[in-house]
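The complex appears here without one of its protein chains, the remainder shown in place.
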Amino acid sequence: MSSSFGQVFRIHSFGESHGGGVGVVIDGCPPRIPLSLAAIQRELDRRRPGQSEIVTPRIEPDTAEILSGVHDGLTLGTPIAILVRNTNALPAAYDTMAEIYRPSHADYTYDAKYGIRAPSGGGRASARETIGRVAAAAVARQVLDFLHPGIEIIAWVKSIQDLNATVDPAAVTAAAIESNIVRTGDPALIEPMIERIKAVRAEGNSVGGVIECVIRHAPPGLGEPVFDKLEADLAKAMLSLPATKGFEIGSGFAGTLLTGRDHNDPFRMADGRVRTTCNRSGGVQGGISNGEDILFRVAFKPTATLMIPQLTVTSSGHNTELTGKGRHDACVLPRAVPIVEAMATLVLTDHLLRQRILAPKS
Amino acid sequence: MSSSFGQVFRIHSFGESHGGGVGVVIDGCPPRIPLSLAAIQRELDRRRPGQSEIVTPRIEPDTAEILSGVHDGLTLGTPIAILVRNTNALPAAYDTMAEIYRPSHADYTYDAKYGIRAPSGGGRASARETIGRVAAAAVARQVLDFLHPGIEIIAWVKSIQDLNATVDPAAVTAAAIESNIVRTGDPALIEPMIERIKAVRAEGNSVGGVIECVIRHAPPGLGEPVFDKLEADLAKAMLSLPATKGFEIGSGFAGTLLTGRDHNDPFRMADGRVRTTCNRSGGVQGGISNGEDILFRVAFKPTATLMIPQLTVTSSGHNTELTGKGRHDACVLPRAVPIVEAMATLVLTDHLLRQRILAPKS
Amino acid sequence: MSSSFGQVFRIHSFGESHGGGVGVVIDGCPPRIPLSLAAIQRELDRRRPGQSEIVTPRIEPDTAEILSGVHDGLTLGTPIAILVRNTNALPAAYDTMAEIYRPSHADYTYDAKYGIRAPSGGGRASARETIGRVAAAAVARQVLDFLHPGIEIIAWVKSIQDLNATVDPAAVTAAAIESNIVRTGDPALIEPMIERIKAVRAEGNSVGGVIECVIRHAPPGLGEPVFDKLEADLAKAMLSLPATKGFEIGSGFAGTLLTGRDHNDPFRMADGRVRTTCNRSGGVQGGISNGEDILFRVAFKPTATLMIPQLTVTSSGHNTELTGKGRHDACVLPRAVPIVEAMATLVLTDHLLRQRILAPKS
Partner (left out) sequence: MSSSFGQVFRIHSFGESHGGGVGVVIDGCPPRIPLSLAAIQRELDRRRPGQSEIVTPRIEPDTAEILSGVHDGLTLGTPIAILVRNTNALPAAYDTMAEIYRPSHADYTYDAKYGIRAPSGGGRASARETIGRVAAAAVARQVLDFLHPGIEIIAWVKSIQDLNATVDPAAVTAAAIESNIVRTGDPALIEPMIERIKAVRAEGNSVGGVIECVIRHAPPGLGEPVFDKLEADLAKAMLSLPATKGFEIGSGFAGTLLTGRDHNDPFRMADGRVRTTCNRSGGVQGGISNGEDILFRVAFKPTATLMIPQLTVTSSGHNTELTGKGRHDACVLPRAVPIVEAMATLVLTDHLLRQRILAPKS
């Protein structure tokens, strides 16, 4: 029961890096929403391997098929199943690793939990699993566009190691992010970040960083105290992604250095609306959106697969050494940008639909 | 449906700061577990106002009553309802605030969401709501002690503003934390932290900080990919707490500065077990515990209630100014320590019970 | 996790016949609904023991207290907790039965499941557990009255043993049912039913029967294929009640004797609406309400507690004989009428609120 996410716009993910394919079933999509398969494919292409010179050169077309829930381009209100076939599994590339636990991967813990493990490519722990999330979110995005047009959800690479981008969350555009292969929002950092990734890859090493995401024009009132607070659901969404180690919203960890006087967001009326004059809250107060930009950051660790020797053990309990093989990302962040947006979109759509239940007398 | 938490050890929280009381219903507690009401009360006393000179002087006895699910000191397997009466509501102290939105509080967002709001003391957004969580976790703690003795869950104040404690998560004891009223694990920081809190309080100001928490001796195998990963459920648990702005596990945000070579945790055999020689993973890999210490940190913002004038608006849409009244914590962290432990205990207990479903053929 | 019911208007029930009390937490009640405690008490009084000469003479006032979720007579959108104290537990009356499994009661199966059992009064298996359901449904009823006025939910005793009432579901009134202590809808059967109950009680014996229930003026469109079909949720609701053995909707079991030609409900336009000219569907087609009266029946077995000797076994595994003691209903149906209405009200309210999620673009 752990591969489901969301309460009302509820998704069920399936699939390993080997086997027939990966995908998702969406239960709870409202009916009569225009749905474009091309828009789904576009998002899958943004997370696809082989899309640029700084991501893994693996070629996987990741072509989506809608199996159910849609007729003549409109949602039916019934479950929408989307399937992406596995086409480039290459189990041979992983053969020698089947008996060796890759450091900081999930091989050992899957064995510890299930007593069994898909022997190649990470199985369910592969980043390939995120295909179902991105496909579902591409549906959610179209639900938002139809029911609540104008909401923007944009993520970018905030930092690669110590290279820290300067980005204005209120102004950054999706086009600006998408215009560069590292998907950062700071033109001055594009080349340094690309060079850094290439440099560590050349050493067989890897890097991590931080992705920042803004949700603009979300209405106030989203998020459900006390456990399904908006930031709580966002935190869970982000920490459920492979390779993530941290989440912060608004002022985050740095906000703990301030006193309350400098941290509080004063309210002022503006154009007849309640606004705050700054946004250390990150758009959420008491677990509920306040109409300001929702702004959060997610920490991604350096890729665990390295092309240099590492100490490790075998599944039968012997010390050994491992040098990675295969084709991997030396930095997952460029491909993780659409995935962070996807999870944010799923959370927001779910809470927008949940809010309908509370509507005043119609 | 937002006041429930957990999948198998599932809790349902209720109650506002005004009204008859606050409490919790636990559904899914296994039968025949010895249950001590005194142990529940002890945890409630740790979060209680008025317990020391650096927390709010409000006197609330917060006495727990078990309404159901227990007979002769043993759990029955049926829902355990626990009630704590409200005794010191003092609505008068909040009267003038009823029409004014307190900055960085949930007054405005509750109105935006529900179109109605409990007029005093924060209602459901009051920290008083956490009583149900702490009571439920005190039951969970006794479930752990009976079914999986030896698991330790200890939190402490890691920092107050820039005062940053040095604590060894592998060695720190609950007694050491509990021996000082600020609940830090670094003897050298006790007095400076206390002084800092007193100083900002004297100014009508407030401070925040970071709480760190370790779970020791948890077995490998806990956490359920892909959405209910252990760190994802911990992140949601922590970000569902009032005043939290961030969560990180293991190396966290700082880990993004390292390369993979320096970040990965090598595996080595030790005493016949698979171990890692360092723990930047924070005890979780691929969303599943690996048997090492589970270590995470939670950022708490400075208390929003200040005894100094702040700009704000009224609920009818006029700009105004507000100076806080009443009795409040200038720093929530000392009282938040048992609450962080409580949420960690709930997550761990739930996952330990969920793991039973996967047991090999019995 | 088995004491929760409903998806959106979700209730969590707690309590045994012994202990501090029984009650319910409602999570998902929309905000700003006027809520009358007196209306809740009125429904509890309808299910209360001691209300007439044909039910158990036990005196339990069953006074409800609202602990949370309501302010100044309006719902807050937060969990509504309702508590009814136990006042007349009299464990002594059950003492000799503690070690003997009462035939066709839940004593043995609770021991088989939990390895422990509340020793008196049936514990969680007591009919007292239904108090939480009735209280929650009395809240739901007020939600319906506010959001969808005009929906009627009326149940009555259709049969006691072979005494079979003739009732027109389209015309029967709540007042007519409530005017007689056996709660049947057929004036000619009131006295015979009362006499039958008194006669079997005089013998220490018991009787069962059938309760019929109609939901009038429910809009078309309620019920969610494929698993949460309206009749599926009604069936679960009814079979979750103590002493129930069967459920049928519309033509039910008798409908299996007809051919399709005689069973189908032809559609005709009437007053601009799609109507059926008969209603063997019982108001539900494909799991979704069609706007006609929703009509179903529930079978209740004869009360298991008898004042005559019965063969049974002890909990330590010896054959023995038992003669019931205490004060019991010789026929549960009169008191079960409001409970059947309660469960129907919960199902309908939940589905009405769920339907809001599917609303066209607002």
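Chains: A, B and C, in written order; residue numbering restarts at 1 for each.
We take it that a residue touches a chain if its C-beta (ideal position, glycine included) is under 8 Å from a C-beta of that chain, and two chains touch if they have at least 3 such contacts.
From a predicted model like this one, the values you see are computed outputs, not experimental measurements.
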item	value
Shown chains that the omitted chain touches within the full complex	A, B, C
Touching residue (missing chain; options C:41, C:142, C:184 or C:355)	C:355
Per the touch definition above, residue among B:38, B:175 or B:357 touching the missing chain	B:357
Residue, one of C:50, C:119 or C:287, that touches the chain absent here	C:287
Which residue of B:32, B:198, B:273 or B:318 touches the chain not shown here	B:32
Which of C:37, C:66, C:181 or C:239 contacts the chain that the document leaves out	C:239
Missing-partner contacts on chain B, residue numbers	8, 28, 30-32, 77-78, 146-147, 225, 353-354, 356-362
Residue numbers in chain A that touch the chain omitted from display	1-4, 7-8, 10, 12-16, 18-23, 25, 27-28, 31-32, 65-71, 74-81, 83, 113-119, 123-124
For chain C, residues in touch with the removed chain	1-5, 7, 13, 101, 103-106, 108-110, 112-115, 124-125, 129, 159, 161-162, 200, 205-210, 220-229, 231-240, 242, 244-253, 255-261, 263-269, 272, 274, 276-277, 280-282, 284-291, 299-306, 308, 310-313, 317-319, 355, 358, 360
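Basically, only the chains that are shown with their structure count from here on.
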item	value
Most centrally placed chain, judged by C-alpha centres	B
Computed distance of Cα centres, chain B from chain A, in Å	26
Junction residues of chain C - those touching two or more other chains	8, 28, 31-32, 77-78
